[in-house]
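With one protein chain removed, the remaining protein chains of the complex are shown where they sit.
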Amino acid sequence: MSLLSLKNMKTSIGQYHVLHDVSFDVPEGGVFCLLGRNGAGKSTTLRSIMGLWSPSPGSVTFRGEDLTGLHTADISRRGIAFVPEDMGIFGGLTVEENMILATANGTFDRTRLKWIYGLFPAIEKFWDKPAGALSGGQKQMLSVARAIIEPRQLILIDEPTKGLAPSIVDNMAEAFREISDKTTILLVEQNFEFARSLGRDMAVIEDGRVAHTGSMADFVADKDLQDRLLSLSA
Amino acid sequence: MKNQTSPIVKLAVLAIAAALLFWPFLFQDVRSIQVAARICVFIVLVASYDLLIGYTGIVSFAHTMFFGFGSYGAAIALDRMGAGWTPVLLGGLAGVAVSLVVAVAVGLLSLRVKAIFFAMITLAAASVALVLASQLSGLTGGEDGITYRAPDLFKPATKLLVDEEGKVASLFGVRLNGKLAAYYFVFVSSLVLFLAMLRLVASPIGTVLKAIRENEARAEAIGYRVVAYRTFVFCIAAVIASLAGTVYAVWLKYTGPETALSFDIMIDILLMVVIGGMGTMWGAVIGATLMVLAQYYLRDLMGSASEALAGLPVLPDILSPDRWLLWLGIVFILLVYFFPKGIAGTLSARGKGA
Partner (left out) sequence: MDKLNETIDRLGGVYLLPVAVAAVCFVLIGAPSSWATLTVAGLAMGMMIFLMASGLSLVFGLMDVLNFGHSAFVSLGAFIAASVLASLGGWLGSPSLMLNIAALVAAFGAAMVFGLIAGWFFETVIIKPVYSDHLRQILITMGALIVVEELILAIWGGTPFSVGRPAFLEGAFVIGDVTIEIYRFFAFMLGLIVYAGLYWVLNRTRLGLLIRAGVENREMVEALGFRIDRLFIGVFMAGSALAALGGAMWAGYETLITPHLGADMMIVVFIVVIIGGLGSVQGTLLGAIMVGLMSNYVGFLAPKLSLASNMLLMMVILLWRPNGLKPAVK
């Protein structure tokens, strides 16, 4: 059984229909990449899963349970973490306070924290500094660190490499590989190189619909499909 | 998206317009002609407020302030210069000028920031204006206000037409005296201002305003300068409110904080807009008419009901005319909850559904 399954998801924001028909299954383990052009509806898909927009009833199931209509907080409590496109850092709070908020009961699991320090040394270095003073890459690390400070079932990550320096992107890829050993990641990504190095399965969204879904290896092999859906070599 | 106004609404507005036109011939007592003049002025005032709240989505609590500028402008000029048309003109212009300056200042200062800030700042500005009016008593007459004479044409003794005996002539039993002239001055001025606003909302500017209200970010993206448009509308509404104030001041021959600046007037305007329906000029007509009628006649009714029930517990108390505002407040809340589109909007929506 797949971990997360979307069936004919439709989402409207105000009077605009953003998602028309999104269906795909995210199997347990590894990285699932959600690709597509700008404005295709990738971010909206993540936000709909998280309950931040209301998708059509019955369209999101997580371990067999219908998530639609649940409050965002309750969806989160089911073990789904969210790293939004804008990173959602609390700039007026310290790095430590940002991390505390992400824990279930206000205390840290020391071994997990050590592991995070290992993945992202900047978190340890700036532990008691205001998060607003961090660089863009450090904020992204903090946002991901928040998502993994507790054991989760699934992490939704929205464009983590946007605007990052190449060395940090490599660091991020390394970290994601390690995280995905324990936790499933649903990754929205514009950077195809980054996505193909991580992804096991994938889907492409186009104009609010799923245009293709399958394994990353097949997609990488099929140059025509890539050109048509992502127009990489335009 | 074309706004379909229901025929019932249009019919009601036509009926009201006809009633106001022939009012002095239909009802001849002093009080009812006061009611009619107040309806005329408030239709303009409410419609101009609707330009802000209904058409543009700006919540301002300073609309009475502009009304007051116009009133006090005419009042002070008539008081200092004596009765005549020049002081009315000069006072009215002075009111408009002050309104424009204040509107531009407030608009540029706060229309950039959040809507909430704007509501709070206008509320603060209006209360300062009220305090200033009662404290600068040398100019404004303080709490007592100013009593003055209107231009000679509007004196009750003025004969518009004389019959063979040199007495004031009558038409259908109505004496054609200065009082009648004063009423038609109010009626025609209001009509002109109202038609001007109708023209404005039908123009391309009206469309832009609606676009801004629906989606500010998108309007900005399309290339409309949202702040400029908002400031423009705020100024237009202020000028019209100011002119309405001048007209009312000429009619009342008295201007004081209670008639021109008090926060009660602001509450009345809000109620009229909500009752009539935001975002439609027709709603302003219906809302203002109903509210003014209720103010004059329903209040009396409450008084007599309260007296009639004098023996019973509680009932006389809550029906006392003093509790008028309490009931209005409750009606207001219920309206905003259940009929946010007001009478005109609700009727039109129903008409479309049928």
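Per-chain numbering from 1; labels A and B assigned in written order.
The rule is short, and it goes like this: a contact is a pair of C-beta atoms (placed from the backbone, for glycine too) under 8 Å apart; a residue touches a chain by one contact, two chains touch by 3 or more.
Predicted model only: the values in this text are computed from it and were never measured.
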Since one chain is left out of the picture, which of the remaining chains does it touch in the full complex?
-> A, B
Cross-chain touch to the chain not pictured, restricted to B:Leu123, B:Leu191 or B:Ala349, is B:Leu123
Touch with the omitted chain, as defined above, among B:Ala74, B:Leu90, B:Ala260 or B:Val274 | B:Val274
Residue of B:Ile8, B:Leu93 or B:Leu109 touching the missing chain in the full complex | B:Leu109
Identified contact with the non-displayed chain, of B:Phe27, B:Tyr184 or B:Phe263 = B:Phe263
Sites on subunit A contacted by the missing partner chain, in the whole complex | 50, 52, 71-73, 76-77, 81-82, 84, 88, 90-93, 97, 100-102, 104, 106, 132, 146
Where subunit B meets the chain that is not shown, the residues are 53, 57, 59, 109-110, 112-113, 115-117, 119-121, 123-125, 127-128, 131-132, 135, 263, 267, 270, 274, 317, 322-323, 325-326, 328-330, 332-333, 336-337, 340
